[in-house]
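Every protein chain of the complex appears in place save one, which is left out.
Naming follows writing order (A, B and C), and every chain is counted from residue 1.
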Amino acid sequence: MNLMNFVYAFLLLLAAFVFQTTLTGINRKVVARLQRRRGPRFYQQFIDIFKALSKGSTTHGWVFDFGVVMALGGIMATAIFIPFGPLKAVPAMDNIFIIAYVLAVGMLGMAMSASGSGNPWASIGVSRALTNMLAYDIPFMMVVFGLIFAFDTSSLSGLAAIQREGGFLGWHVIRFPLGGIVAMISLQGMLGKKPFDSFIAPAEIASGPMVEYGGRHLGMLFLLHEFSTFIEVSLIVHLFFGGGATVAAFLVKYALIYTFLNIVSNVLPRFKIDQAVTFFYKVPLALAVVQTFLIIVVGMGVA
Amino acid sequence: MTTNSKDMRKTWEKIADYFRAHSIWMKWYCTGCGAIEMPPTMTSRFDMEQLGMGPMATPRQADVLLITGYLSAKTLRRVIYSYEQMQDPKYVVGFGSCTLNGGIYFDSYATMTRLDHYLPVDLYIAGCMPRPEAIMNAFDTLIKMIEKGEAKGWRHYQENHDWYRKNQLHSLKEVYVKDEFHE
Amino acid sequence: MNSMNKLVEELKGRFTLLEVLLPDQQQLIVDIDQMHLHALLSHLKATGFRQLSLLTAVDWIEENTFQLVYIVFNWDTGIHVLVRTKLPRDKAVFRTITGIYPGAQYYERDVHEFFGVAFEGNVMSFKPLFLELWDELPPMRKDFDPEAYSREKFPERPYVPQFVPKVEVVE
Partner (left out) sequence: MTFDILIVLMFLGAVTAYLVSKADLKAGAYATVLFSLGALVLLLLGRGEIGSEFTILFMGFEVTTIGWYFSGVMVLVYAMTAFFNSYWMDKMIYPGSYNFLYLFSLGGTVGLFFAKDLITLFIFWEIVVWSSTFIVPMGKSRRAAVVYYTISTIGSMATLYGIMLLHRISGTLDIQGAFAPLKNDPVLATVIFFIFIMAGLTKIGIFPFHIWLPLAHGSAPHTFSPVLSGGLVKMGAFIAYMSVGILPAYEAFKGSLTVMGIPIQIYALMILGAVSIVLGTLMAIKQDDAKKLIAYSSVANGGYILIGILLMDQLAFAGSMMHLFNHAIASAAAFLAIAVVAHRTGTTKISELGGMIHRMPLTYLTYLIAIISLAGIPPMGGFVSKWLIIQGLADQGLMFMALAAFFGSIGSFLYVFRPLAAVFLGQLAPRHEELASAPLLMKIPMTILMVLILFFGVLPGWILGIIGQIQVAAGIEPVMMSGNSILAVNGVLNTLNVFMVFGFGFLIALVIFMLMQKSRRVGLMDTYTSAEFIYTPELYHYGSAFYAPFERLYARHPSVEDFLMALAYKGHEAGLMVNALFFSHKPGVTVFWITVIVAVVTLGGVGL
């Protein structure tokens, strides 16, 4: 880890930010078209973020600020670990478990600062977010566990390379269809998209953890949201859709999956948090266990 | 429009004002009968998201406070409290004649008759109640005002805070009240 | 129709009613002296008028009286009975009916706030309900001038026409 790594990492972060924010802008237009209206300009998301960063804001104490900075720092660190297509900023560090747990640093920072604001809406939102995490993460980790055992490597680029050997048919979403379905559903939960977004419900709990954030803090939380979306969607692209031989291929797959999920989320209602947990522990967990069982014991799809 | 006096803002301010103009988040405080005009303005026919505007859940996150009609004394106290929770720079848009001069309730004992006596109003929309076309036109004007840096109501509120407070106390006796339901 | 006649006969028999009106088949207006009001209401409640739809007051400032109007409703027969009584305006004090209709608690509080009629026995009725920090005359009384109050409390915007549209008079 020398200076070059850090400069390279910073550039990848910038590229991830620019790509993901434009994609969110385009998706806002797609969603608007779904609702038969024109929708904002494609660079509206940039304007929103920079406007929020340019405003003044109120703070509730050092925990409130420290939590936001720790959250954004943790999420940026995770984004550095994620290979941007074939490019890797930090060598040999794209281990799935490291990424899953460094992601938790961001979540903890955000939860800490939200509760530190003293607003019960925020604490309710955080308790729902953590329960939601307990729901969507278990099936996902089970499927990932199966993949690691099957191919004896837990590095993202390694798994992506294995998939690319078999060309299109080599993709894990084809060889392990159940695992692919579970991954897409839990990605919907990770992103906090419609069926599983009870923890940021605007009307119900006044946007949950983000209730007390304004101006600068809100801008940083928008950045956090963009980076965490980048992390989660590229995790699925690397694991199940063959990563990216070239940056362009990676970005195209990424955009298609994200837009697909956005459309799906736009037509779905919102689960109550205990309904979300029961749903995740019925269908996806069963699929995940069956998939892992097939991989480990039967060895189907691995040869 | 007053002629543009020498522009005092630094370049950084101008860029920030460009961002602030094209992304205004709205604190949707449905105070009066004008609130029903907002849904058509937001949905497919008029779609105010084209202008970069959208509803937000809490005053902390919002930039513009829309007062969409008459304000009784009780609601005015809550509106002032919400306004003070918003982050600078913030703007206030008064809908309809009730905020201008009391409208049809000018002689009522319960409703205030002039909004800019209590809050710095950047923009009024005439009408009782203004239709979505008028609202979209008003938002367009607001965007131009912010871009040129003329929407300085929030600074005016900060500088003459005691004048505003005097007016508020004259009309409402107290702004932060203890009510029976929260003991 | 017959249930209405039976009701009117029965009430006339029991109570000395000052006046009885029948605006339509479903409505009966009964005036009674304030002393017998409670007896009439409890009788009506016993005979099926379970719901107290409204309790309000009317300010007859010329006769210097308040008129309390109780509207009770019978779900089975669908008949409204408006029981009315008059109170002297200057010392408007009356006994609460929460014993008969517990729901009247908020109505009495409302009437007290807007007319100033005191209801003994309902301690809640003296607390403010809608008007926060109100210290003027109760606003619904006729001798209260809302316009003067509004002009004093909420300063007007001076109406200065910035421009007068020139209207061409067409012959």
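Everything that follows uses one rule, which is that a contact is a pair of C-beta atoms (placed from the backbone, for glycine too) under 8 Å apart; a residue touches a chain by one contact, two chains touch by 3 or more.
All figures in this text were calculated on a predicted structure; none of them were measured in a lab.
Any idea which chains on screen the missing one touches?
A, B
Among A:V30, A:A104 or A:M184, which residue is in touch with the absent chain?
Considering the complete complex, A:A104 is the one touching the chain left out.
From the list A:V31, A:I148 or A:I174, pick the residue that touches the absent chain.
A:I148
Give the residue, chosen from A:R41, A:H60 or A:R270, that touches the chain omitted from the document.
In the complete complex, the chain left out is touched by residue A:H60.
Could you please point out the chain A residues that touch the chain left off the display?
Residue positions of chain A that touch the missing chain: 1, 6, 9-10, 13, 53-54, 56-61, 63, 65, 68-81, 90, 92-93, 95, 97-98, 101-102, 104-105, 107-108, 111-112, 115-121, 123-124, 126-128, 130-131, 133-134, 137-138, 141-142, 145-146, 148-149, 152-155, 206, 211-212, 215-217, 219-220, 223, 272-274, 277-278, 289, 292-293, 296-297.
Touching the missing chain, which residues of chain B?
With respect to the unshown chain, the touching residues of chain B are 29, 58-60, 78-79, 81-82, 85, 176-179, 182-183.
Basically, only the chains that are shown with their structure count from here on.
Please state whether B-C or A-B has more C-beta contact pairs across its interface.
A-B
Distance from the CA centroid of chain A to that of chain C, rounded to the nearest Å?
Chain A and chain C have C-alpha centres separated by 62 Å.
How many Å are there between the centre of chain A and the centre of chain B, using C-alpha atoms for each centre?
37
Please set out, as single numbers or ranges, the residues of chain A touching at least two other chains.
There are none in chain A.
Please name which positions on chain A make contact with chain B in the complex.
Residues 28, 32, 35-41, 44, 47-48, 50-51, 54-58, 202-203, 206-207, 210-215, 218 of chain A touch chain B in their complex.
Spell out the part of chain C that touches chain B in their complex, as residue ranges.
Spelled out, the residues of chain C in touch with chain B are 127-128, 130-133, 136, 139, 144, 146-147, 149-150, 153-157, 159.
Write out the stretch or stretches of chain B touching chain C in their complex.
Within the complex, chain B contacts chain C at residues 73-74, 77, 100-102, 106-114, 117, 167, 170-174, 177, 179-180.
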